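The complex is shown incomplete by one protein chain, all other protein chains being positioned as in the whole.
All chains are identified by letter, namely A and B, in their written order; residue positions are counted from 1 within each chain.
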Amino acid sequence: MTVVLMFFAMLAGLAGWWLARQRLTAKPWLEQGVLDGVPDFQLSHDPAKRTGLSFLLAVIGALFTLVIGAWFMRSDFGDWRALPIPEILWANTGALILSSIALEYSQWAVRRGDLLRVRIGLVAAALFAVLFVLGQLEAWWQLYSAGFFVAGNPANSFFYLVTGLHGLHILGGLIALVWAIAKAWTAEQADTVRLKVELGATYWLFMLFVWMVLFALLNGWIGEFVAFCQSLIS
Amino acid sequence: MVVAVVFVLIVVGSVVFHFLSPWWWTPIASNWGFIDNTILITFWITGAVFAAVVLFAAYCLWQFRHRPGHKADYEPENKKLENWLMGLTAVGVVAMLTPGLFVWSEFINVPAHASEAEVMGQQWQWAYRLPGADGKLGRTDTRLVGSDNPYGIIPDDPNGGDDVLIEADYLHLPIDKPVKMLLRSTDVLHDFYVAEFRAKMDMIPGSVTYFWFTPTRTGQFEVLCAELCGTGHPYMRGGVVIDTQEDYDAWLAGQQTFAQLYAPEVTKTAELN
Partner (left out) sequence: MVDATHGHDAHAAEFPDAELYHPRSWWTKYVFSQDAKVIAIQYASTALAIGFVALALSWVMRMQLAFPGFLEFVDANAYYQAITVHGMVMVIYLITALFLGGFGNYLIPLMLGARDMVFPYVNMLSYWTYLLAVLVLVASFFAPGGPTGAGWTLYPPQAILSNTPGQQAGIILMLVSLILFVIGFTMGGLNYIVTVLQARARGMTLMRMPLTIWGIFIATVMAMLAFPALFVACVMMLFDRLLGTSFFMPALVEMGEHLSYGGGSPILFQHLFWFFGHPEVYIVALPAFGIVSDLISTHARKNIFGYRMMVWALVIIGALSFVVWAHHMYVSGMNPWFGFFFATTTLIIAVPTAIKVYNWVLTLWRGDIHFTLPMLFALGFIVTFVNGGLTGLFLGNVVVDVPLSDTMFVVAHFHMVMGVAPILVIFGAIYHWYPKVTGRMLDQTLGLIHFWITFVGAYLIFFPMHYLGIMGVPRRYFESQDISFLPPSAHDLNVFITVCALIVGAAQMVFVFNLIWSIRHGKPAGGNPWRATTLEWQTPETPPAHGNFGRELPVVYRWAYDYSVPGAAEDFIPQNQPGGAPPHKEGSE
C-alpha cells in the first residue's frame, strides 16, 4: 500500500499547490465586482480538453498504481513464482517507444503547420502501436504455449492482468489515433488537428511511461530497487 | 414552528428511550469491562453534543421564525466562535480517543501467561482445538483437510498429536484464566463472536487471527458468526462454557486427542502416498 499512498500523496500535493493559489483565504463577502487577476473565466474550449486529459491521466495513474500496490501485497505470499519474461517484450517496448517518437514528430510538425508530416507521424505511430499490441498478444501466446496459464500462479495472473489492462488503454488510444488520422486526411490546415495531435502525444507518452514502470515491475527490477534502497537505509 | 417542538421531542424521546428501554447489552462475562466503559464515555459525550446541537437548533427555529417585518442578521463569520467550537470539539474527540487507544493497546497485547485455544470455522459449524499436554498447538494446512484429518493438522508436527479436538460441541474454558483465541477458517470469512465476551475477530482462510480475554463468570454462552458466510450464516451457532477449574479439569479429562482420534488413519494415508 506504500506505493498507493505515495501516489495519492503526490496528487494531494499537486491539489494543495493548486488550491494554495486560488485565494481560498479571501473573504468573498467583502469583494464586489468582477475581480481581475483571478483565473475565473476561459472562453476557449481547447484548454478544457487538456485539463480533462490531465484528470483522465490521474485516474489512469491511480488505476495502475492500485494494481501495482496489489501486486506488491500479493507477491509477499509464499506461493509467488516469478515467470520468465518473454524476449519479445523488449521488441514491444521498442515499438511503443517508436510509436511515441512518431507522435512527437507529428506534434512537432503540427506546430510548424506541416500537414504532410503530421499525417506521416500519425500513421507511423498507429502502425507501431498495432505492432506493439500484436507483440503483446504474441507474448501471451508464447507464455500460454509454454504452460504459464493465467490461473497457474499469481505471478502469471498479474502478468496477464497488467499487460491486459495496459493493452486496453493502448487500444482505446488507437481508436482516438485513427480518428485523428481521419481528421488529418480531410483537414485543409494543420491547425484543425493540432489539439488532437498534442493530446494524443501526451496520452501516448503517459502510456509509454506506464509501460516502462510495468516492464520494470515484470522484470523484477522495481523489487530489486526497493530492496536496494532498504539496504541503504539499514 | 412545529419542527422546533418535534426537535425537542426527539431529544427528550431519545434520552428517555435510552434510559428506560429494556434493550441494553448482555451482562458482561469477560475482563473487557474497559470496552463497556469506553462505550459509556462515548455515550455521555455524544449524547450531550446531540442534545445541545438539536436543542439549540430548536431554540433558533422558534426564536427566529419568519414573521412579517422580521429581518435576518448579516454575519458572514465569527472566527473567534468558530475557533472555540473547534477547540471544544477537539477536546471531546481526545476524551473519547485516548481511553479508546489505551484499551486497544490492552486488547491487542496478549498477556504472556495466556493459554491458547483454537477455533476453526467452516460452513456452518465451529470446531475447537486445545494444545494438549505440551501446551503447543500443532501446525495446520488447509490443503490437508479431509475426513481423516478434519483440522488439517500436519501429521509430522510433534506438537499436533496431543492436541485436544472438540468437534461440533461446546468449548469449555476455565474461569479467570486469560486465554488467547486463535482463529482460522477453512473456507470463507467467519467471525467468532460471543456477545457476553465483547470481543470478536474475523477468521480468514489462509491465516490465523486472534483476540484474548479472561472469562469472569461461569455459565454457558452462545457463539454467533458475525461475518456473512453464505446462506447458512445465521444458523452457524456454537457454544462456550466457562467452568470452574475443577469442572474444567474433569471435562478436559474426558476429551480425546488428535492421536487418539485420527492419527492411525493419517499415518496410513501418509504411508500409502
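Please note the rule applied: contacts are C-beta pairs under 8 Å (C-beta built on N, C-alpha and C of every residue); 3 or more make two chains touch, one makes a residue touch a chain.
Since we're looking at a predicted model, the values are computed, not measured.
Among B:V12, B:A133, B:L228 or B:A250, only B:L228 touches the chain left out of the display.
Seen across the whole complex, the unshown chain contacts chain B at 1-3, 6-7, 10, 14, 17, 21-26, 32, 34-35, 38-39, 42, 45-46, 49-50, 53-54, 56-57, 60-61, 64-66, 70-82, 85-86, 89-90, 93, 96-97, 100-101, 103-105, 107-108, 122-123, 141-143, 145-147, 152, 183, 186-189, 191, 193, 195-196, 198-207, 209, 211, 221-222, 224-234. The chain not shown here touches chain A at positions 1, 4-5, 8, 11-12, 15, 19, 22-38, 40-43, 45, 47-49, 51-52, 55-56, 58-59, 62-63, 66-67, 70, 73-74, 77-80, 150-151, 154, 157, 161, 165.
Criterion: only the chains that are shown with their structure count from here on.
Averaged C-alpha coordinates give centres for chain A and chain B that are 45 Å from one another.
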